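A short write-up of the structure that comes next.
A protein chain is absent from this complex, but the other protein chains hold their places.
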Amino acid sequence: MTSTDGRQKWLTVAEELATALRVDAGERDRRGAEPVAEVDALRRSGVLAIDDWATQQAVTRVVGAADANIGHLLGYHYLQVWRSGLFDSAPVGDDVFRAGIFSADIFWAGVSNPLDAALELRPVDGGFEVTGRKTFATGASVADRLVVSATDTETGDKVTFTLDAKAEGITYAGDWDNIGQRLTASGGVVFDHVHVPADQVLGVHDETSPRLSLAGLGFQLALAQLYVAMAEGALAEAAQYTRTTTRPWFLSGVDSATADPYILGTYGELVSETQAAGFLTDHASDKLYQASERGADLTRNERAETAAAISSAKVVATKVANQTTSRVFELCGARATAAGYAFDRFWRNARTLTLHDPVSYKAREVGAYFLTGEHAPFTGYS
Amino acid sequence: MTSTDGRQKWLTVAEELATALRVDAGERDRRGAEPVAEVDALRRSGVLAIDDWATQQAVTRVVGAADANIGHLLGYHYLQVWRSGLFDSAPVGDDVFRAGIFSADIFWAGVSNPLDAALELRPVDGGFEVTGRKTFATGASVADRLVVSATDTETGDKVTFTLDAKAEGITYAGDWDNIGQRLTASGGVVFDHVHVPADQVLGVHDETSPRLSLAGLGFQLALAQLYVAMAEGALAEAAQYTRTTTRPWFLSGVDSATADPYILGTYGELVSETQAAGFLTDHASDKLYQASERGADLTRNERAETAAAISSAKVVATKVANQTTSRVFELCGARATAAGYAFDRFWRNARTLTLHDPVSYKAREVGAYFLTGEHAPFTGYS
Amino acid sequence: MTSTDGRQKWLTVAEELATALRVDAGERDRRGAEPVAEVDALRRSGVLAIDDWATQQAVTRVVGAADANIGHLLGYHYLQVWRSGLFDSAPVGDDVFRAGIFSADIFWAGVSNPLDAALELRPVDGGFEVTGRKTFATGASVADRLVVSATDTETGDKVTFTLDAKAEGITYAGDWDNIGQRLTASGGVVFDHVHVPADQVLGVHDETSPRLSLAGLGFQLALAQLYVAMAEGALAEAAQYTRTTTRPWFLSGVDSATADPYILGTYGELVSETQAAGFLTDHASDKLYQASERGADLTRNERAETAAAISSAKVVATKVANQTTSRVFELCGARATAAGYAFDRFWRNARTLTLHDPVSYKAREVGAYFLTGEHAPFTGYS
Partner (left out) sequence: MTSTDGRQKWLTVAEELATALRVDAGERDRRGAEPVAEVDALRRSGVLAIDDWATQQAVTRVVGAADANIGHLLGYHYLQVWRSGLFDSAPVGDDVFRAGIFSADIFWAGVSNPLDAALELRPVDGGFEVTGRKTFATGASVADRLVVSATDTETGDKVTFTLDAKAEGITYAGDWDNIGQRLTASGGVVFDHVHVPADQVLGVHDETSPRLSLAGLGFQLALAQLYVAMAEGALAEAAQYTRTTTRPWFLSGVDSATADPYILGTYGELVSETQAAGFLTDHASDKLYQASERGADLTRNERAETAAAISSAKVVATKVANQTTSRVFELCGARATAAGYAFDRFWRNARTLTLHDPVSYKAREVGAYFLTGEHAPFTGYS
């Protein structure tokens, strides 16, 4: 863990990033361009090099509250680097990896949607060749380095390796056009006989390894953090609007919207529930960090407890994000629906990202663990 | 009341309109153009001439489910014609009014946002001149005839009159650019010394008249109907998607999304609550019709009961509309957030229109009437 | 259908019953005695003889709001008589049945818990003998006549018949001791070789008959009506308390609890949702009456539509009953938890009766009908 001073320094940097992102978040959402400039801002700020878990989480929350797209990219960057470390051996031949996992100017992304057919990995001289297509590779098209998973066509092994994101044979479909998280560059990636040097292999996925199975949980935690950030961001922007722009209702008997009993009461409920989701998610984050630090000693029971903690956070954060980003409009009033404010982006982002995988099965998982101690299976989503 | 056959015929027409509107609802929402073609379709269909209250309500619901923008315009059209009839005397000199309030090719809209400063009405030879500016005049810029309210600068009376929507001196700001109800032409209207013939005056607003006070309730009812329609529309489109496109979750243990227990259970809850809101709103609609039919005999107690019934419907329908239009995404899955489907328009429409006036004060009103019998004041919103 | 005057007369009678029941509802709940006096009051009032469907429903709602126990007994009385009429032939030899199904002094109850093992019916001279045990036979121990179902041990047929509730060989276990609906005499019944005259047989249950299958729906509708009544009753008693006893909160800035914005707003929400549940349930009631009137012509599609309407009402009414009976305390304040008021009986009654069968499967049923048109199976619960 880093020192408190170190964390505070990075939070200040994150706040500066957040302030800059807020300025034109609505306009950038409308344009829906690739987040090239935004990722560049992340590189320049230094936050890509943060190597302290709790600081990573806190910084992601701050950035994500201002712009959930960029928070998403940043959270996944930390995630890719962290999950690369779950393998026993580093890709020793990957100079960038060795030098760069803590490098401020290297932005990482991953290519591994578990619901797609697997990429095919064929042994060739000096390594492998990877071919195939994956959808929803958040951040890949604007990344420097990729973490990719593919199936060895000879052994059937699921192999994970790193690649230069600009390597020959990789093309980006640019086909992400959704109602929310519009700037996350979450389009498809096509690999056409892309060379994978042997020494860029991170390892073979052992499906029975509790430690390697943490990767899937990392994604779930990152999502929960972003949901909390979305609720926090919506509340912050709404409050700014209520304070400065909302007019008191003519039947309210008060002189200012900031004295309206219903506005105050609703802020109180939404703020309280968002905070609760935040602390639950922080707890889940601590659990995952601890599990991750256990290394090869991590037991299946510990892994199950960690999974349940993360799913619990995801259940609450999902509800809070969708509810808060929609209800804040009631705290601002009718004129806040003017397109120029683009306040709907909070809900569109939340609604999109909370569908990543169905929350009903997360609730089921938490219930089964509580009721019978059933362990969540090791999958890309649990 | 019309015959059941008559109603059925119009419902068939409404379904045809709805089917046509659904085809490109998403695309039209994105373009955000003035709904000229859509209002033309209303004219051609004949529905503008329906003069049976319950049929008007049912037709509005069907059209509104397919496209809440056009349902909004249609519901307000019926509303303007109906509220013109609340005055004791018709504007005898208005040929269009006499001939046209039941005319299929005359689309009516109103200009009367109660929260704006009043338009100024100055006596001139042969009538009046009206000058001023109003915001949020839904449908006015694509209307044939307008119902307008203004304040007589000499007497202080609030006078309501009809105008040709293309009369000299009227200009439309075209400044409606909001996140929802984008095609309702709800921009501002500027009146620059527009001539109002004396015989187009509907009457002077007597603020103590229960009957005239029904106008405000008519708007509230129309909103509640549209909220229900939005929920119905979102459920219908989601069901179509779930049936044809949603893939079963790999952990669900079922072969089809239509057999997923959580998807079925959530449909059941949302459908049930939407139906409840619908019957409550139908009841409120009956109450308003009955109150309206009472004419000058309408008592303050009857008016208060009617107001409470409508506010009750608005409270429930508001909740149902916002909740349903957001939660249907969970029934469709992540890929339903693709921009091409534009399923977010249901929520954006609901979120925008449910902010028309703060629902917390509607709940307060229902509570006060239930608890102490307190009558809602006669306002533009209650 | 009865005349409006007739209905109004019975509603007045029901209100009188309700007023009397309210006086000592809390005390009777605490004592938990068999509802002998209460059923006697029903007999004396004449309401047992009401033969108009809609009036039966309305009267049940009024009585159930005052005392959900007695509303439960009354609703089930109407239900037993009605469902006896679903069979093609009346039990011609049953003088009481012929004379008495519309008799004010005959209180009917049923014995047919579908989840218990079936009673055994053995052919004997002049009819049958029935033996076995059933649980949860609401009202049986205080009834005059019973409608009983048993399985013919020779044919395997499920046979329904009437019995004198005091017939030799019938004993009542008196073992109903639950947290709610304490006065519904819902204990077990033991049949020890009880003689069933042949001419008291109502008929054999044809499990494929849409018409006979309506019996199960009748129970579901009766439950939904009672749930609505519970919410209405809780709101009425709470309002009485708020008006007379609740003190304004010292930080509220108002002089009376009846002016507290949060109390008013919460009343408004609860009242609105209760009304919505009521209209939805009234609609379901109309559907069941219409289905019942269709007789042998009732199709499976019509039956499915009726079932869905009733389940929809049950889903909404369940939520409303549990929520309202719990939240009304917030409208009354801390001192309203004094045991003497026994306001918790509303929640205890609601919580107990809403568990009759799991509401999650009702929601599932509504969802499946909406999504795919799936018909609910013909069971004792659907």
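Per-chain numbering from 1; labels A, B and C assigned in written order.
The criterion applied here is as follows: a residue touches a chain if its C-beta (ideal position, glycine included) is under 8 Å from a C-beta of that chain, and two chains touch if they have at least 3 such contacts.
None of the values given here were measured: they were computed from a predicted structure.
J.: With the missing chain put back, one of C:P35, C:G110 or C:G180 would touch it. Which one?
T.: Missing-chain contact among the listed residues: C:G180.
J.: Just name the one of C:R28, C:K314 or C:H356 that touches the chain not displayed here.
T.: That would be C:H356, which touches the missing chain.
J.: Among the options C:W10, C:F128, C:F343 or C:Y369, which residue touches the chain absent from this view?
T.: Hidden-chain contact among the options goes to C:F343.
J.: For the chain that got dropped from the picture, name the residues of subunit C it touches.
T.: 115, 177-180, 249-252, 262, 266, 322, 326, 329-330, 333-334, 336-340, 342-344, 347-348, 351-352, 355-361, 364, 377, 379, 381-382
J.: For subunit A, which residues touch the unseen chain?
T.: Touch with the absent chain occurs at residues 235, 239, 242-243, 258, 261, 263-269, 271-273, 275-277, 279-280, 282-283, 311-313, 315-316, 360, 362-368, 370-372.
J.: Touching the hidden chain in the full complex, which residues of subunit B are there? Just list them.
T.: Touching the chain left out of view, subunit B contributes residues 261-262, 265.
Just so we're on the same page, only the chains that are shown with their structure count from here on.
J.: What pair of chains is linked by the largest number of C-beta pairs in contact?
T.: Comparing chain pairs, contacts are most numerous for B-C.
J.: Compute the distance, rounded to whole Å, between the mean C-alpha positions of subunit A and subunit B.
T.: Result: the chain centres lie 41 Å from each other.
J.: Which subunit C residues touch at least two other chains?
T.: 261, 265
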